[in-house]
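Only one protein chain is missing; all other protein chains are in place.
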Amino acid sequence: MQVSFSPEEIIGIVGPRTTRGRAGKLITGIASLEAAGPGDLSFLGNVKYRTQVAACGASVILLPSDYADEPPDGQMYLLVENPSVALAQICARVEALLWPRPVPGIHASAVIGPGAKIAATATVGPLCVVEAGAEVGEHAHLQAQVFVGRGARVGDHCWLMPGVMVAAECELGRRVRLQPGVVVGSDGFGYEFTNGHHEKVPQVGNVILGDDVEIGANTTLDRARFSQTVVGEGTKIDNLVQIAHNVVIGRHCILCAQVGISGSVTIGDYAVLGGQAGVAGHITIGKGAKIGGGAAVTSTVPPGGFVNGSPAMPYMLERRIVVLKQRLPDLFRRVDAIEERLEKSSAS
Amino acid sequence: MQVSFSPEEIIGIVGPRTTRGRAGKLITGIASLEAAGPGDLSFLGNVKYRTQVAACGASVILLPSDYADEPPDGQMYLLVENPSVALAQICARVEALLWPRPVPGIHASAVIGPGAKIAATATVGPLCVVEAGAEVGEHAHLQAQVFVGRGARVGDHCWLMPGVMVAAECELGRRVRLQPGVVVGSDGFGYEFTNGHHEKVPQVGNVILGDDVEIGANTTLDRARFSQTVVGEGTKIDNLVQIAHNVVIGRHCILCAQVGISGSVTIGDYAVLGGQAGVAGHITIGKGAKIGGGAAVTSTVPPGGFVNGSPAMPYMLERRIVVLKQRLPDLFRRVDAIEERLEKSSAS
Partner (left out) sequence: MQVSFSPEEIIGIVGPRTTRGRAGKLITGIASLEAAGPGDLSFLGNVKYRTQVAACGASVILLPSDYADEPPDGQMYLLVENPSVALAQICARVEALLWPRPVPGIHASAVIGPGAKIAATATVGPLCVVEAGAEVGEHAHLQAQVFVGRGARVGDHCWLMPGVMVAAECELGRRVRLQPGVVVGSDGFGYEFTNGHHEKVPQVGNVILGDDVEIGANTTLDRARFSQTVVGEGTKIDNLVQIAHNVVIGRHCILCAQVGISGSVTIGDYAVLGGQAGVAGHITIGKGAKIGGGAAVTSTVPPGGFVNGSPAMPYMLERRIVVLKQRLPDLFRRVDAIEERLEKSSAS
């Protein structure tokens, strides 16, 4: 991690109410209270870790302003209103160093098709391909080895990381951030079985990503059979997720890693899907619904619903069944005993 | 979606038996009856949606020839023998626009190794790498940023989309279509535990894909330990699927997204595996077998078998157990009641 701040710079960033003690060292890392050592900055983000502060080896610790104790020699306490917010301020500074603003322009090694429109403020990095008729918006950043297909549109301030592939005719809103290896617009998986083989059903729709959508590494989104596969504004999708053709995902949803959404599923705004969950085709998931990790959703989930398990059922029922399942050995024994008792009583 | 047809062009493509009404607008989209608006083409593909036709806002609707009503002003009905077939004809036309036939030749930015044989009719797009001794067949299309390793063979009319990687010595039949990011021929996952660490077992086989195989985005297929990992003719594999070393998949199978097939599994012709299913190592899945979505197959599935659940069991049994599992709270209550009753009766 590219961190290098003097204690004074840290003070400058977070503006503490009070400082106690002195840190001798340059801050070159950020770590939890338990893991931190000299040269690290740490923080008390949750009151339940309060007892860890005294033993923490960090050079600088961000603490809530009501923290009473004094630091040992060589350690500095910065008392702030909200240590988590102060940490975020420092991380934002580190982030700016980690990802410096790219210089606009098209790298000499990039290959740009005829009629592609690339904004003057956009950056097209090394070894990118932008096919004919594609558009790349203001301040957009194709980092390296990115592919943007014919007629595709990349909105203003988008950031496409290395190896991202956006197929023909797909459309990205503004500030869309695609992690490395994301595929937008692969063919939907549609075949008709005829004469002993699977005949491809043409997949001629596209994919539309709303503003502020973020998508994780190596996730795949299929183009619609016709019309659109849609991801709504502000929705965040994690790594290795599969979004099939004609799926329509609402705004501000969360899809955790390795989720799989089958064709023509509709997901309402603010839904949250845990990791490795799967949703069968043509299902509707209501607004604000929650799907547990690994759940297999095979029927409609109402707005605000919370389902879990495989197949998915209402969360409280599923939790209860999980407990009862673990008591099955006991239940079988009990029924054995009852039967035995009844045998005996009928024999007597 | 790149659609732009006049109503007359639509008529020319589908050759309707009868037309009714007039569409004022250019057709620029295709949508379901429910979603369509002015400028869209829609269709009645399934008789159960018949009641949606009257309220549909599409400019042109494909209908079965026995459809009796008249369209409102500005809407045109095209009566055809089979609306789904007519739609497919239009989609095929759109597909040709979406994916125009590539111009043969090797892009100046591609890197071709010594002794690679590339057919004169093949297209090797920008920033592709074809290593030494590899062969690319007639009319094959390496779209962009594709990698074909040393000694690998890509058959006639194959289409490798951006970012596809075919490792050394692997062989693709004719008309193989690989979506973006597919990896063919990564090392099998084989180690021998010795002296406290995992020693790599050399993986020196290859991967062979039959004619007309299609593989989805970011799917991975491992090379065999020795001999071959095989995918039979006409088999279709969806996105993010894992095929381990020495797997042999038959002809005309369907593997849905995120399926995982462990090493040395054999799958018969015409088998169908639902999304997120997993198959343990060295298992045989019979011809025409069906594996439910999310199923965990841990033992042989006979030809024509249908299994579901985790661990997988025959479908009907699994469905029954799912229902009974949901009645466990009730069953526990019933056994409680029986025991109580017996206690009372023995006490009395």
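Letters are used for the chains, namely A and B, taken in the order the chains are written, and counting of residues starts over at 1 for each.
FYI, a residue touches a chain if its C-beta (ideal position, glycine included) is under 8 Å from a C-beta of that chain, and two chains touch if they have at least 3 such contacts.
Model, not experiment: these values are computed from the prediction.
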item	value
Contacting the left-out chain in the complete assembly, out of A:21, A:105, A:180 or A:314	A:180
From B:94, B:129, B:142 or B:255, residue that would touch the chain that is not displayed	B:129
From A:162, A:281 or A:303, residue that would touch the chain that is not displayed	A:162
Residue, one of A:44, A:79 or A:127, that touches the chain absent here	A:127
Hidden partner chain, residues of chain A it touches	1-3, 29-32, 35, 87-88, 91-92, 94-95, 98-99, 107, 109, 125-127, 144-145, 161-163, 177, 179-181, 212, 214, 216-218, 234, 236, 238-240, 252, 254, 256-258, 275-276, 293-294, 310, 322, 325-326, 328-329, 331-332, 335, 338-339, 342
Hidden partner chain, residues of chain B it touches	109, 111, 127, 129, 131, 145, 147, 149, 151, 163, 165, 167-169, 181, 183, 186-187, 189, 191, 196-198, 200-206, 218, 220, 222, 224-228, 240, 242, 244, 258, 260, 262, 276, 278, 280, 296, 310-311, 313, 317, 320-321, 324-325, 327, 331, 334-335, 338, 341
